[in-house]
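Then we have chain A:
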Amino acid sequence: MAGAMLNLIMENQTSTNGTASGFEPRIVAFFCNWCTYTAADLAGVSRLKYAANVRVVRVMCSGRVDPQFILDAFAKGADGVLIGGCHPGDCHYIEGNYKLLRRVRLLHRMLRDMGIEDDRFRLEWISAAEGEKVKTVINDMVEKVRKLGPLQLPQRFRDGDKELEGEQLKAEAAHV
Partner candidate 1 sequence: MERQIRYQREARPAWGAEIAKLPGCERLYSCIQCGTCSGTCPMSLYMDYTPRRVIALIREGFYKDALSCRTIWLCASCYSCSSRCPQDIKVTDIMYALKREAIKRKVYPSRFPTPVLAREFYRLVKMFGRNSEFLLVFLLTLKTNPLGFLTMARTGIALLLTGRLSPKVEMIRDAARLRKALEPKEVA
Partner candidate 2 sequence: MSKPVEEIRIGVYVCHCGTNIAGMVDVKNVADFASRLPGVTVSREYKYMCSDPGQELIRQDIKEHRLNRIVVASCSPLLHEETFRAATAKGGLNPFFFHLVNIREHDSWVHENRQDATAKANALVHAAVERVRSHKALTKKQVPVNPAVLVVGGGIAGIHAALTLANAGKKVYLVEREPTIGGHMAKFDKTFPTLDCAACILTPKMSSVKSHKNITLWSYSEVSRIEGYVGNFEVTVRRQPRYVREDLCVGCMECIDACVFKEAKFPNEFDEGLGKRKPIYVPFPQATPKVAVIDPDRCLNVKTGKCKKSCVASCDRGAIDFTQKPEDRQIKVGAVVVATGFKAFDAKRSPQYGYGVYPNVYTSLEVERLVNASGPTSGEVVLRDGRHPKTVGIIHCVGSREEHTNRWCSRVCCMYSLKLAHLVKEHSGAEVFNFYIDMRTPGKSFEEFYQKLLKEGVHFVRGKVAEVNDWVLDPSEQGKLVIRVEDTLLGTVRRIPVDMVVLGVGLEPHADAQEVRRLFNISCGTEGFFLERHPKLAPVNTFTDGIFLAGCCQGPKDIPDTVAQAGAAAAEALALIDSGHVELEPNTAYIVEEECSGCKSCVPLCPYKAISYVEDKKKAVINEALCKGCGTCVGACPSSSIKQNLFEDEQVFSEIRGVLADV
Partner candidate 3 sequence: MSNESEKGYLYFPGCSLKSTGRAYEESLLELFRLLDIPLQELDDWNCCGATSYMGIDEEAAFVLGARNLSIACQTPGRDLMAPCSACYMVLRKTQDYTSKYPQVRREVEAAMKRADLPMPGQVKIRHPLEILYHDVGAERLKNLKKRNWLGGTIACYYGCQAVRPYSDVDDAYNPVKMDELLRAMGVQTIDYCLKTKCCAGVLTGTVPPVGRRVNYILLKEAVRKGAQAVVTICPLCQINLDAYQKEISAESGERFDIPILYLPQVLGWMLGGRKKELAFHRCIAGRRYLNEWLRETKEEEAYV
């Protein structure tokens, strides 16, 4: 299985068009059921073409998006996280999107402190009619994240753990 997957990734890299490094960002998106998910459906029905780097997780309302989801996505290797909700005033649940907005502001600051660039985390209001916007937002974000390069949080965690382990061993050795 891993072989097949690796194969696919390799193929992926040779098939990509942009950068010399062949880096293709992985972006996790949380789209609300009523506006942005529907807009993405519309983009599909209209056969608009956009970058294949985004994986959409559907939620009923952008208000459902827990900051943990975002952190978890980065921790599991996402290079970017995109949230799509209804325009202010258009929320199917009156104002779930406002409530999300408050969390996002806070989270942005946190992520910045953690060294995760602003462009890696994005919130967009996309109404059900804006299939075109799904396309431009995704393409734009993929382009920006591609420029930033891989985030590789899992790798960094592993390296950090190793380093820590090394330090501990050293400390233990010294202790002995």
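For anyone wondering why these and not others, all candidates are chains of the complex that A comes from, given by their letters.
Going forward, a contact is a pair of C-beta atoms (placed from the backbone, for glycine too) under 8 Å apart; a residue touches a chain by one contact, two chains touch by 3 or more; residues count from 1.
Every value quoted in this text rests on a predicted model; they were computed, and no experiment measured them.
When the candidates 1, 2 or 3 are screened for touch with chain A in this complex, the one that qualifies is 2. Of all residues in chain A, only 1, 4-5, 8-9, 11-12, 15-16, 26, 28, 33-35, 37-38, 40-41, 43-45, 47-50, 52, 55-61, 63-69, 72-73, 76-78, 89-90, 92-96, 99-100, 103, 127-130, 132, 135, 154 touch candidate 2 in the complex they form.
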